[in-house]
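Other chains dropped; remaining ones untouched in position.
Letters A, B and C mark the chains in the order given here, with residues in each chain numbered from 1 onward.
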Amino acid sequence: MNKTNDRTNRNRKRKRSRHRGVPGAAPGTVVSDPNSAKTVIRVLATSPGTFFEQEITDISDLSEVLARYTSVWIEVTGLGSADKIVQLGELLGLHSLALEDVVNVHQRAKMDAFQDYLFVVARMFDTFDTSNSEQISFFLKKNLVLSFQERPGDCWENIRQRLRMRHGKIATLGPDYLLYVLLDAIIDSYFPVMDRLSDEVDALEDQITAKAQTKQMHQVHQLRGQLLDVRRAIRPHREMISAISHHESHLIEPETHVYFRDCYDHVIQVIDSVDTYRELTSDLRDYYLSMVSNSMNEVMKLLTIISTIFIPLSFVAGVYGMNFDTESPWNMPELKWQYGYPFALTVMGIIGFGLAWSFRRRGWL
Amino acid sequence: MNKTNDRTNRNRKRKRSRHRGVPGAAPGTVVSDPNSAKTVIRVLATSPGTFFEQEITDISDLSEVLARYTSVWIEVTGLGSADKIVQLGELLGLHSLALEDVVNVHQRAKMDAFQDYLFVVARMFDTFDTSNSEQISFFLKKNLVLSFQERPGDCWENIRQRLRMRHGKIATLGPDYLLYVLLDAIIDSYFPVMDRLSDEVDALEDQITAKAQTKQMHQVHQLRGQLLDVRRAIRPHREMISAISHHESHLIEPETHVYFRDCYDHVIQVIDSVDTYRELTSDLRDYYLSMVSNSMNEVMKLLTIISTIFIPLSFVAGVYGMNFDTESPWNMPELKWQYGYPFALTVMGIIGFGLAWSFRRRGWL
Amino acid sequence: MNKTNDRTNRNRKRKRSRHRGVPGAAPGTVVSDPNSAKTVIRVLATSPGTFFEQEITDISDLSEVLARYTSVWIEVTGLGSADKIVQLGELLGLHSLALEDVVNVHQRAKMDAFQDYLFVVARMFDTFDTSNSEQISFFLKKNLVLSFQERPGDCWENIRQRLRMRHGKIATLGPDYLLYVLLDAIIDSYFPVMDRLSDEVDALEDQITAKAQTKQMHQVHQLRGQLLDVRRAIRPHREMISAISHHESHLIEPETHVYFRDCYDHVIQVIDSVDTYRELTSDLRDYYLSMVSNSMNEVMKLLTIISTIFIPLSFVAGVYGMNFDTESPWNMPELKWQYGYPFALTVMGIIGFGLAWSFRRRGWL
């Protein structure tokens, strides 16, 4: 676990605040990160009674699809080809600042309303690695959802399947409902993350109660860092979803508002969990520290008690080891006494057991 | 207590953030938890002068009841049968998202207003086990209250009795008043919980003042966890009840508003208590830690004082245990001196008592 | 002090969250606490030029008084007789929920506006015992102030005297001004409490600076608890007085608003004090802990230094106590040397003073 964990950790750190371009660069410039995945564009379009799915290589082909279908989902995976993204933006009339934010994957979740479209940014977590978050951007136009994700692999397979089967509301309601479904899946993907963290908190609590150990402090510290990551990511979703659900325009149908309200409730639930777990780990740290200090104290107390019992005994032995000339009757007559030795041992025994008994009576032993 | 407590504890943890379905599943799908209790439907209906109570097995029977009585309470106990719940929802025209929330028992308390009904979620605690909370959901329609609870057993027996006896306002006022009475009973059930926690805090404070012990830290830690649970549960009730009491529609009669305002006051009182007790336990933890560190210090000080007194004495004994050849008049003449031994003992006595006296004078002993 | 303090303490705790009735009981039921004082009703009425004061035993006598005087103060002391209170409520047309709150003396301060009267709850503290708080309830009607207090004894004697002497504005202005005067006296009674707590904080700070002792931690802990009690009580007064002063109805004359605004300022001042003292005691606790740990450290350091100096000396003595056969010229020639003993003592002295000097030079001694 150590190695992997360390690498994970380092990635997490390195990603936290990578900044965009050079200060003073022209705003609205779309520059791809050289490490991004290659851009793949896929279209899933529905009209009453029909369904169409295809990977698109020539962006101008899209015009025709948009004209023919009433609800189109353009999925862009990988942000490596700046030119394709710019071309797409031009075709659909998107603002260059928004496109810059799509490529610059360190945005906080937000909703920006433009003249005839909405720009939405969300963030998704890998369940087992909070350091590995991905920015998902959406554009919602009249009959179109355009989504951008950093890498292949997501939590939407289920949704694509429902679209393909023309199954349920997703097939009959418009792109606003599709946007809700996609966002809802992203929010729902926070729950397994919270479950994993919750399990780790519980396991740690049990371990600490059993036996406080140094590495637990490290684990508590890491857990707190991960919760901070999740909190930082989820928090702005609240405002974002609220902004969408209160947005008044023809883009969001009245009947979809109730769905966004539901999605909002889920965000609140996640935020509530994260805050609770931050508090729990804070309590846990205090608990750990007091357990550690307690067990340390116990050890030191026992060790000190052993020394304290033997030091007076050694003193008595030292006294009878003195070399006073026993010729004089005043000088150490015990040494010549027939029962001197047993007497000395008895005295030592009394002192030793007396101390031990007195310590035990005070509850120290 | 240990065993039970442990189990309780583990349950508490496991329940905290269980998530709903698979991310990407179709919203509004009602799937019962396989461990839920079997669904039992019971109807209590009143009209001026009449009262009707029956367990319902065939849901279509309800239409007739609803048509005949002016105020109907449909009690659903146990969420095990998804089909019955869906059937009920269809009969009464309830939104599938709301029904999903009914079955998914990890909602925060909330009020959602739909076209012609209100959807209300509350949370109830078992008095002696904060880990054991239960989600109660309500639908309020024109002449109907529909309640869902997870398990049989609640704090409403009193209310049913009043209904049966057609006693007091509950028999004459409409379903909005009935909803108030049911919610008020739920909120009131928080007071015994707070009383128990308060007693535990007081007992702990007395115990710590008497003698700080390791297990107290564990208890403080657990109390804080329980208070966190209660706080997390009660907090959203504030907004929920406020939303109901400010809701303007024909569903809530003007004269009922004053009752919801009273209920709101009770919620505030509980929140206030919980916050106070969180602060008190925080103070308690600091108090505990300082008491523990204090008593530890006292022990270590006493032990160290004992060592410190005997180490110089042992040194003196060591000196007179040296084997210098007493032929030379410079070498240890005391050894040959007639009163050497009493002199040495006196010196040791003076040193020992001198140190002890000096430590006592400084208040260390 | 111990005994009294302990009892006080226990009372404080027991009172904090006693809950009302059984969950599910009918709302608006007035049930007296069996330990409440007997209810005594007293009326003080003024009209331009006249004053009337009498203890009332038959509540129906009040109708006549209300009809004859323009400003009537009905003082109810002791909440023991539920029937009298209900009778009074019926005579004056008061809502049963409000009457329930009067008897249920664990309300937070609040103002509830009803159709033609205001219901106001305040909380008063005993100056020397923060555990001993009393709920004061008021009803303000067109020409009437009705006050309820738990026990005889209050801070209003002065006001009654002014009424009797028909002295100042209290005799000419209406019941709204009277309500202000009564509330203002309650708020003012917080200042001596704060003064006492402030004196205790200051005394503690001086004592800790002089010498940190265990019982101080206990005192800081108790002070924090008392401040928490006061804060919890005073806080809701802010909203209550603000609600009265912003209430627009014929019940509050425009010229009285400025008085309530002044009263509001006093509440803010008390809250400000309490918050400051909470922070001060928090600082004080940290200060205490660092003083204690510091003095402990000093003690342990000194003790350890004494041991550290004597242990090497004992070692030297131990060396010369070894029994090697001095026949061999290699074996302990010092023992036979004429100046062996003075030499050994000198070596010990050099080591001892050397260590002591080196410790002192580093500032440890």
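Following the convention adopted for this analysis, a residue touches a chain if its C-beta (ideal position, glycine included) is under 8 Å from a C-beta of that chain, and two chains touch if they have at least 3 such contacts.
All values derive from a computational prediction rather than experimental measurement.
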Copy count of the single sequence across the entire complex, 3 present: 5
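The rule is short, and it goes like this: only the chains that are shown with their structure count from here on.
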Intersection of contact partners for subunit B and subunit C: none
When subunit A is superposed on subunit B by its C-alpha atoms, the rotation angle in degrees, nearest 5: 70
Distance between the centres, which are taken as Cα means, of subunit B and subunit A, whole angstrom: 26
Intercentroid distance (Cα basis), subunit C paired with subunit A, Å: 41
Sequence positions of subunit B contacting 2 or more other chains: 293, 300, 304, 307, 311, 314, 318, 321-323, 332
Subunit C residues within the subunit B interface of the complex: 10, 13-14, 16-28, 95, 97, 101, 106-108, 110, 112, 114, 214, 217-218, 221, 224-225, 228, 232, 285, 288-289, 292-293, 296, 299-300, 303-304, 306-307, 310-311, 313-314, 317-318, 320-323, 326, 332, 334-342, 344-345, 348
Complex contacts: residues of subunit A adjacent to subunit B: 155-159, 162, 167-170, 180-181, 184-186, 188-189, 191-192, 194-195, 198, 201-202, 205, 209, 258-259, 261-262, 265, 268-269, 272-273, 276, 279-280, 283, 286-287, 290-291, 293-294, 297, 300-301, 304-305, 307-308, 311-312, 314-315, 318-319, 321-325, 328, 330-332, 364
